[in-house]
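First, the structure itself, so that you have it in front of you.
All protein chains but one are shown at their positions in the complex.
Coming up: subunit A.
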């Protein structure tokens, strides 16, 4: 892939406490999070974060609660000031911006969707959706036209005059998304945007986001504590633990090659048959004469293949990418990939 790097985080540190500079030295000398809290009374928020986010991709940052996800995403638009490090957006260091420039950036280059919606309760849905434009000083009529367009797009036609509290959680978050889209910014920050919603609604919202992304190609930073959600949305997955990145990369790759017991325990909970895709399990095309039982798409899930095979584990399928054969997948490999590597097995192998 040759997409440009849109956002680049370099050596980012964040320490909460009265004297972060002092604590930073200790952290750089290798003190651990619990010791820092105990000995110096400072909370280590983020430690040596390095992430490159590509233009037009969805980067999902995943971790358990308290792992520093919200802290990290608030650095992108400087709602939180870093203790050390760089945040480059299109090559410009966000730290160098003046207050005025920072506000300009928040108004037009970055929009944000919040876990608890953060809509203005005293403004109508239409006014809320047009927030970004109104803040920029664009006339109310123009803002309303643009806001109406995006409200229609997220399926809220007819609710323009309602107030947020009159809507369900899912609908309120649609307003949140419409508000972010109306700003027409290239970057969207979403902090656990769907975590407060019911599972079914959450699924709808994920589909909506993917559908929107297909035509809009925004750079989306999505925070989640749910691996299923992360795998569904992510082009690039970053796993955070106690303020540190412990693994990042292509989600399917992380799923098949977890590098840390923490990730393994996460990964073992996952419904792999729905998440893993043919391309992650297939073998390169070696023997054209191989007797194949049919063909499957490179992006099909393993579940699709199993249902196509009718449960027969002796079959081999040809994998096709837009009518071109790119590999083969045999059912034996497929079934083997369904069993997660558990930590105990791995130790037995290395021993």
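The criterion applied here is as follows: a contact is a pair of C-beta atoms (placed from the backbone, for glycine too) under 8 Å apart; a residue touches a chain by one contact, two chains touch by 3 or more; residues count from 1.
FYI, contacts and distances are computed from a predicted model.
> Identify the UniProt protein name of the omitted chain, choosing among "Cytochrome d ubiquinol oxidase subunit II", "ABC transporter permease subunit", "Predicted metal-dependent hydrolase, TIM-barrel fold" or "Dehydrogenase".
Hidden chain, UniProt protein name: "ABC transporter permease subunit".
> Given that one chain is not shown, which residue among A:22, A:79, A:92 or A:259 touches it?
Answering carefully, the residue with contact to the hidden chain is A:79.
> Using the document's definition of touch, tell me which of A:11, A:28 or A:122 contacts the absent chain.
From the options A:11, A:28 or A:122, the contact with the absent chain belongs to A:122.
> Touching the absent chain in the whole complex: find that residue among A:16, A:114 or A:262.
Result: among the candidates, A:114 touches the missing chain.
> Can you say which of A:183, A:206 or A:248 touches the chain missing from this structure?
The one listed residue touching the chain not shown is A:183.
> Extract the touching residues of subunit A with respect to the undisplayed chain.
Answer for subunit A: residues 77, 79, 102-108, 110-112, 114, 116, 118-122, 131-132, 135-136, 163, 165, 179, 183, 189 touch the chain left out.
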